[in-house]
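The complex is shown incomplete by one protein chain, all other protein chains being positioned as in the whole.
Order as written gives the chain letters A, B and C; numbering starts at 1 within each chain.
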Amino acid sequence: MADTFEPRPEHHFTFGLWTVGNPGIDPFGVAVREPLDPVETVHRLADLGAYGVSFHDDDLVPAGSSPTEREAIVKRFRAALDATGMKVPMATTNLFRHPVFKEGAFTANDPAVRRYALAKTLDAIDLGVELGAEVYVMWGGREGVEVDAAKDPRAALDRYAEAVNACCAYVRERGYRLRFALEPKPNEPRGDIFLPTVGHALGFIERLEWPDMVGVNPEFAHETMSGLSFHLGVAQALWAGKLFHIDLNAQRPGKFDQDFRFGSEGIRDAFYLVKLLEESGYTGMRHFDAHPYRTEDASGVWDFARGCMRTYLILADKARRFAADPEIAEALAAASAAGIHEETVPGGATSGAAVSALRDRVRAEAADPAWLHALATRGYGMERLDQLVNELLLGVR
Amino acid sequence: MADTFEPRPEHHFTFGLWTVGNPGIDPFGVAVREPLDPVETVHRLADLGAYGVSFHDDDLVPAGSSPTEREAIVKRFRAALDATGMKVPMATTNLFRHPVFKEGAFTANDPAVRRYALAKTLDAIDLGVELGAEVYVMWGGREGVEVDAAKDPRAALDRYAEAVNACCAYVRERGYRLRFALEPKPNEPRGDIFLPTVGHALGFIERLEWPDMVGVNPEFAHETMSGLSFHLGVAQALWAGKLFHIDLNAQRPGKFDQDFRFGSEGIRDAFYLVKLLEESGYTGMRHFDAHPYRTEDASGVWDFARGCMRTYLILADKARRFAADPEIAEALAAASAAGIHEETVPGGATSGAAVSALRDRVRAEAADPAWLHALATRGYGMERLDQLVNELLLGVR
Amino acid sequence: MADTFEPRPEHHFTFGLWTVGNPGIDPFGVAVREPLDPVETVHRLADLGAYGVSFHDDDLVPAGSSPTEREAIVKRFRAALDATGMKVPMATTNLFRHPVFKEGAFTANDPAVRRYALAKTLDAIDLGVELGAEVYVMWGGREGVEVDAAKDPRAALDRYAEAVNACCAYVRERGYRLRFALEPKPNEPRGDIFLPTVGHALGFIERLEWPDMVGVNPEFAHETMSGLSFHLGVAQALWAGKLFHIDLNAQRPGKFDQDFRFGSEGIRDAFYLVKLLEESGYTGMRHFDAHPYRTEDASGVWDFARGCMRTYLILADKARRFAADPEIAEALAAASAAGIHEETVPGGATSGAAVSALRDRVRAEAADPAWLHALATRGYGMERLDQLVNELLLGVR
Partner (left out) sequence: MADTFEPRPEHHFTFGLWTVGNPGIDPFGVAVREPLDPVETVHRLADLGAYGVSFHDDDLVPAGSSPTEREAIVKRFRAALDATGMKVPMATTNLFRHPVFKEGAFTANDPAVRRYALAKTLDAIDLGVELGAEVYVMWGGREGVEVDAAKDPRAALDRYAEAVNACCAYVRERGYRLRFALEPKPNEPRGDIFLPTVGHALGFIERLEWPDMVGVNPEFAHETMSGLSFHLGVAQALWAGKLFHIDLNAQRPGKFDQDFRFGSEGIRDAFYLVKLLEESGYTGMRHFDAHPYRTEDASGVWDFARGCMRTYLILADKARRFAADPEIAEALAAASAAGIHEETVPGGATSGAAVSALRDRVRAEAADPAWLHALATRGYGMERLDQLVNELLLGVR
């Protein structure tokens, strides 16, 4: 079979420096791999066909670097970008590693911690913008509680909003061309985390000062941990015009945050997601926020990166086949799939008169018991449709 | 010990007719109890100290009743309300029982189903308003998918919004004093349900035509099924000004929808929830959407109802003791709990200048390594605080 | 692509009468399909290439049938079997539908209920044996609790064991050639069910009077509800010599019991399971205990049945390709996969002397730090291997 799944920059695949660079520390074990030099990462990913990289401030410029050191690091890193044509479409802040953030960052009880977190973020925004980032991700990994008594959750949301507003105000003042993307997660490392799902983030955004500057960065693993459908969550983000960025990886529901190679778990969910991204006109990055298994040495790291991208391309190809498959088209028709695009209220649901008129019409129809019986007993052929999709995925049609 | 946990109407406890009336059907078993007459329910609940009842259209007026039958039923029911002083603060529609809704109601692929669902809802709104309802709950139990291929989720959200808009338009045209409350649920009976969490509903509402008319009706069991914190979800709803109603019951995470007696599982979550409701100034109903165990006969049903209310009152009393406990106050101070109410950015987070000034100040402070070290090494005394709460809950302080 | 995935009797596919016959009742909705005549089921499944059917006593002979009615039903059913060549390899008892079992069956608190459950089971064993069953499944769906206070769990296990022992004693006395298979489930319809996983059943069996007569009937959905690996659970059952039967379907972790079409969720788990069954020499039935979506009419029911079998055959074909793929073989070698078959203790782990000698040898080797360093830094190439499997599953290799 001819293999056409070769990643190229126009596919807009990006990786966090921390993903391939993950040394394999977990709650029960120490590092199994040496740190990666960000410059090497840029070159290796460029060779594999990626479009760019992203980073937390500390991934690139270690905490405590002097201004001179920072300058040297940035210069060297930029040279790697220039040499390879790689981009930095997104940047973010590490507000979770240092013990100072153990009780929270933007929502810490201690105002000094919150202020430090905000100042660190502003510095990191500068760094990201300097390297070309147009999206700034905020993952509030420490924004949460184990002990509900200790933090008023409504005040915590006030503080969270205040921090996001402050970053927006700063970006506006500086004239940066930067949008923010909130990354939800339900738990881990905190017992419960604020803004646990895409939905909670979408609701939160609408209460901000400049909601248009803020969208979401849904992560496959994070929604899936809660057993929610990632595909449907991303669809709602797109529906709301808020899909600014996305984190691709793999996860089993109800388990620790696994961040496995994209497609290695939940292949059907991954397929519907890729189909949605490809068909929705989403123009953002296909960003992998995953890490190699702890069993891997350095060469496994690059197998991991290659696998993430290949699986995406394979699934995108399946999505095209889905659209072109006449038997699937027939099954979709049997399921009345096109009907969902038809207005329910002819004349418009915001007109009370049109709504009342529709009711009258339905009453007349439903007066004939056969009408309702026919609607109730019709089949939708979903078993056949689903099996067709399964066989498409399995490559036997 | 003097028992002061006697429910009274001013506590605003309400029950769905379908809760005490649940006959005990489950996926593997048939009914174990006889249907309850709604009039008996009103009298029994009034005797127990409840404030009112709620219903689905079909709970009160069986589907297919003639106008004359409907009138007789309503008259008899209203007489029971009048005799007891019981209220109907909320009503809702059954859009899930009849086979016509097997593929969805407001988001069914077939436009005829959607129109029927809408017409049924308008009739049910009339019934609810006629009996005094001021909140109308929408639980979209059939709005979802097992086969993602069969339904465009963004179009489904369009249709969902259209239906809610249509109901709002109708209510406005009629001049009803009625607000809507969307009830999220992640799954069951569908594989995945649209608007799976409080957050998703909050985000959705903001894209409606009249967002002020629509809030949420969070349910303990539904959020907990996904392992999310119900307490934090309700807090976000309150923060957004959207807690229009609430459904109280009990549930274990990661299991089927259990709808157990309030407080029978997750007592700590229940405590924090009651504390939040009592302290937030929430003036709505304390509505129980639960059902008795299938092991119960008729007398167990009323034990169940009594238990729901008693547990709420016991926990409300604990919340008052929490607020008055000097050792807890001391532990809260050690955890800097009051600090969450302090503005992070003096002068206002929406001012770029104030934000930049704050960063300068933090940079100066953080230049001294001892400053950060002190912040990083301080303790918050959360173990002590949490243990105090535990002992308060266990009644040993 | 030539389609070689046609089910035939030698594949040993069987279906419960209750699976294709499921009318679509769920906790929120009534039946959507008419009951199926068991005789029609036998004919339809035979046409599709199945090997046989299974049943609960009540599926075939409705409760309350007179001896004459029973005889007529059995005769007519047997005629359908004879006409089609279909077999009844397994039978079971319905100990969950009738209200008498609401508090349990073999572990009900009330001894009269337990005795009734046992008598019903003995009758059902007679019926199963009469129709040729060689495996008798026991699913204890009502054996559990919501209220832990109400039942001593150790005594409940005594009663459970007593019931299984009694059935074995009966079978031995009658000289039936019948083995029992316990089917674990963690919860639903009870809050918690005894013997919640394959493991708990395996442990329980060893405390029975005739452990050799009793094995397990693992179900994909039931293990997966708890987030456990079905593949690993079945492997342990095989390892213990206890895989007497198996129930195939599909399920998302942490959700209600879904019983979807085999392979429609968790396709990777399904693949490893099929690979294990095919490679282990398992000679039992491939039994589908699933049901069609509620969206289906009668024609969808048979699409469902066909899909279950086709997916199994597709995956069995993938397993053969896996075994024959040279690049996968190479990756397995890189992962030292064959090493797991080598004895750890040369000379035998049950010899204290051999064990001590091994320690001496390891101490000598580990005295050289390079030895441990080499072991610690080697890679296993799991990312590459897993990606190869993924691409095999997706049909692109």
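Note that contacts are C-beta pairs under 8 Å (C-beta built on N, C-alpha and C of every residue); 3 or more make two chains touch, one makes a residue touch a chain.
Note that the coordinates shown come from a computational prediction; the quantities given were computed from them, not determined experimentally.
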Only one of A:Phe96, A:Trp210 or A:Tyr282 touches the unshown chain, namely A:Phe96
Per the whole complex, from C:Asp82, C:Asp110 or C:Glu130 the residue touching the absent chain is C:Asp110
Missing-chain contact among A:Ser65, A:Ser280, A:Thr295 or A:Thr377 belongs to A:Thr295
Residues on subunit A facing the left-out chain by the touch rule are 24-32, 96-99, 101-103, 141-142, 146-147, 187-189, 191, 227, 252-258, 260, 264, 293-295
Listed in rising order, the subunit C residues that touch the chain left out are 98-100, 102-103, 106-116, 118-119, 122-123, 145-159, 162-163, 165-167, 169-170, 172-174, 186-187, 192, 194-207, 209, 225-229, 231-233, 235-236, 238-240, 254, 268, 272, 276, 280, 322, 328, 332, 335-337, 339-345, 349-356, 358-359, 361-363, 365-366, 372, 375-378, 380, 382, 385-386, 389
Note that subunit B touches the absent chain at residues 1, 3, 5, 32, 227, 252-255, 261, 263-265, 267-268, 292-293, 295-301, 303-304, 306-307, 310-311, 314-315, 318, 376-384, 386-387, 390-391, 393-397
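Just so it is clear, only the chains that are shown with their structure count from here on.
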Chain centres computed over CA atoms; the one at greatest distance from subunit A is chain C
CA centroids of subunit A and subunit C: separation to the nearest Å works out as 36
The positions of subunit A in contact with two or more other chains are 227, 254, 268, 376-378, 380, 382, 386
